[in-house]
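Please read the structure below before turning to the comments.
Note that one protein chain is taken out, while the other chains of the complex remain in position.
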Amino acid sequence: MKRNKISNIQIKALIITSIVGVGVLSLPSDVALILDNDGWIAIVLSGLITIPFIVMIDRIFKMYPNKNFFQIGREVLSPILFDLFLIIISVYVILLLAYTTRTFAEVIKAYLLETTPTEIIIITMLFAVSYIARGKLEDIARMALIIYPIIIGFIIFLLVINLPNMDYTHIYPIFDIKFKAMPKATIAALFSYIGYEFIILALPYVEDNKQTLSYSLRGMFFIIGIYLIIFFITLSQYGIDQLKREIWPSIAVIKEVDLPGYFLENLDGIIMAAWVMVVFGTLGPFLYSSGLILSNLLKTKTHSFFIPYLLPIIYIIGLLPENMVQADEILGNMVNYFAIVSIMAIPAIIFIVGYIKKRRQKV
Amino acid sequence: MGEIVSKDLNKNIETLKTIFKDCDDISYRFIEIGSNHKTQASLVFHDGLIDKHLISEYAIQILLTTSDDEGFDLTSFKSNLLDTLAKEAIAIPGVEEEEDIDKIVDAVLSGETALLVDRADKGLILSSRGWATRGIGEPQTETVVRGPRDGFSETLKINATLVRRRIRDPKLKVKNMQIGRRSKTDISLMYIEDIVDEKLLGEVKKRLDDIDIDAIIDSSMLEHLIEDNYLSPFPQIENTERPDTVAASLYEGRVAILVDNTPFALIVPATIGTVLQSSEDYYSRWTITTIIRLLRIIAGFLATLSPALYIAITSFHPGLIPTRLTYYVAASRINVPFPAVVEAFLMEITIELLRESGTRISGPIGTTIGIVGGLIIGQAAVEAGIVSPLMIIIVAITTIAAFALPSYELASGLRVCRFIFMILAAILGLYGVMLGIIIMSTHMIRLNSFGIPFLSPYTGLGLEEGDLKDTLVKAPLQKLQLRPTFTFPKNKRRMKKR
Partner (left out) sequence: MKRKILLILILSMFFLSGCWDMVEINQRLFVSSIGIDLNKESGMNKYIVTYVYPNISAIGKNASEKTKKFVVSTPCSSVFQAGKEFSTKVEFPFYYKHLKVLVIGEDLAKEDKLLRQAIDGLNRDTKINKKVQVLVAEGKAKDILMEKPTTERVTDGTIYNILKDNKSASRFTPQTLTEVIKDSDFCCVTLAPRIMKKDKEFQISGGAILKNYKFIGWIGEKENRALALMRNKVKIELIDIPYKDTIISYTVTNADSNKEVLIDDEINVDLNVQLEGYLQEYIIEEGNSVYNQKVLKDMEKAIEKGVKKEIEDTIDLLQNKYNADLIGVGEHLSKFNSKEWHKIKKDWVNIFPDVKFNVTVDAKIRRTGLTK
């Protein structure tokens, strides 16, 4: 690995840490609600949908080597249009941050701190995260590599403690597919996959960009694997009806296990501890990227300048919804729509326009 | 360029005497040399710093006696008088001509003897350093069961020799320089030329050159001046008392900085992997070393987190521990009048006091303090019901774990963090502890040591190249064919491929 570069394994870790966040908590019950036992198909499908976009992002940087996203965007599109795109993306990132912190605070309140005000939880988390967000891109990449083993450990831990008392038969019926509900479920599951777009900022700094695509895709498949494991664990632990009832089945499932010898009884503490780190791994890159996008939009030198000013905005938006249901329905849906535009449409547009321009140059 | 040696001896002595005004530790010895003892000469030296035997036997004696018997006529060799003296008379290994008075002053102050001869426009510097030294003793802080027992002492020359003995390679470079406007402390920069990364070496040199301070008392001061983030509680430069550690680090492509008057050498860059290593790791078998390395990581966590977790669990989340343990903890605290956080602070401060008083006082009194503090206060506090017995266990574990870390500096850094974690745990429980971990790990992630990420190889540098084989675990020596990559060594392979 070279100095001040990002290695491919860090890219893989970045993809994983920035995707796995709050989405995974409700994912099993979200898809089960629409597709029952076949929710896993939606998980796989929406995971596969992201792959072309990852390939496109990778292609963009191969077409314009040694340039970063902002330079390419300004070159390919007209600067004004690109600035508009940047505004959309930054709104999306801020909404996403607000939604994530709000959900995070709600979960912390439910499992650890009952009477502590939501405001305090959000403020403290945002402050803690802003420290990494003010760092450089390499710092973010290094952070990802620290969080990555935590995610792996989290999954292995979940698997190991759940295996002895799972009822596998709850997985059945396995191929009772409701085709009509499939698009809706896929879109619902797609929310759990947003975050991969962070590589759009990281890719130009990769030391060996030949391997990058395969590492990114491996990261993506790893996430599909994680989601499937969590879906099947929760399904076989709860059965379909109880799974639909749970708001955050991925964490609640820990309350169902019984360790032999019960040294540690209520394991939710351990899981919560790991999960705080996982959310840190999501918030860090996003807060960084929001600062970076704004600094590019307003042409300032450093991105860290914006981060202190972003915190109150995120805080206020995060506290706007009156309750969890509203946060999910309004904020969550807004994030979803913005996500589709900013992480799918915009890269695709840049890719297509760039591709056509390159073609013309050759001719 | 200061004043130049003049041809008049008396004038020179006057100059020196003005410079050394009220420096009663400087001695002047006038002798008359040459045929008929006509030529005036003077030796200027510091009483305690020179090897008196050497000067009297091989300089004064010879100068006084040999001149006439062997037709040694100074008057006839006026043009290169000093050269003749140096070449034909003085039987001391190091002799140098010097014409700058300031340099002569420096030389005298560092233990050389200056020979000034009348009618010569230069002085001779006789290397005569030979003050009382402590000798090579066993390192006090890094003892090993198996492995060499020699440690650095306060003399730079001896220290450099100890390293040189382990690297008989002309590629081992020893660059001497002086830092400190007044102290003029000698510093040796050691590196192996064809392994070390130029960028690293350049950076070290640059930072050393940038130092502008009047005195360097100990290598730790130098460390604080050249490290990347001086506000951090964590060490970014490794220090050691062991020449074998320095030699091994040089072979890894690192740079060692030896400072005069201190037995602690500095090694850069340092990463979490290197500060968690002890030299004995390489002398023991790989299995036990692997276990011990994992144990050290656990010790690091225990030393930092255990009181905070105690507070978080007892005051916020008793649901996280098994029912029976919960009841037991509750029962053990039933009469404790303080909240867990006060209890924890009370005991942690007590133990820090004990440690501090024990460190400053050694020998039998230190032992007494240990017994009184550890046994009597602990026992009495529990009996009196001020603290719970569990708290005593937690404090003991914390302290022992901190001592299990090979790096004292790292342990001290973690000790500071421990109190911050305790405050966070008292405000926000387990979530507070996690916030602390986020902030601490962010700090460590952003920390660099001479451009090398402090958390390497866990954060990526050298991860794919297999640096984990010698940081997280210790693979058998046969498997460590390559040098660690975090230093970007020019020569990568240390063992022939099998």
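Labels A and B are assigned to the chains in the order they are written; within every chain, residues are numbered from 1.
Convention: contacts are C-beta pairs under 8 Å (C-beta built on N, C-alpha and C of every residue); 3 or more make two chains touch, one makes a residue touch a chain.
Source: prediction; values computed, not measured.
In the complete complex, the residue from B:Leu126, B:Val336 or B:Ile438 that touches the missing chain is B:Val336. The chain omitted from view is touched by exactly one of A:Asp208, A:Asp258 or A:Glu329, namely A:Asp258. Considering B:Ser315, B:Ser412 or B:Gln481, the position touching the chain not shown turns out to be B:Ser315 (whole complex). For chain B, the residues in touch with the chain missing from this view are 313-319, 323-324, 326-334, 336, 339-340, 426-427, 429. By the touch rule set out above, chain A reaches the unshown chain at residues 110-117, 120, 123, 127, 169-170, 172-173, 176, 238-242, 245, 252, 255-256, 258, 265-266.
Note that in this section only the chains that are shown with their structure count from here on.
For the pair chain A and chain B, the distance between mean C-alpha positions equals 46 Å.
Residues of chain A touching chain B in their complex: 1, 3, 6-7, 9-10, 108, 112-113, 116, 120-121, 124-125, 128-129, 131-132, 135, 138-139, 141-143, 145-146, 262-266, 268-270, 272-273, 276-277, 280. Within the complex formed with chain A, the residues of chain B that make contact are 199, 316-317, 319-323, 428-435, 437-439, 441-443, 445-446, 451, 453, 455, 458-465, 485, 488.
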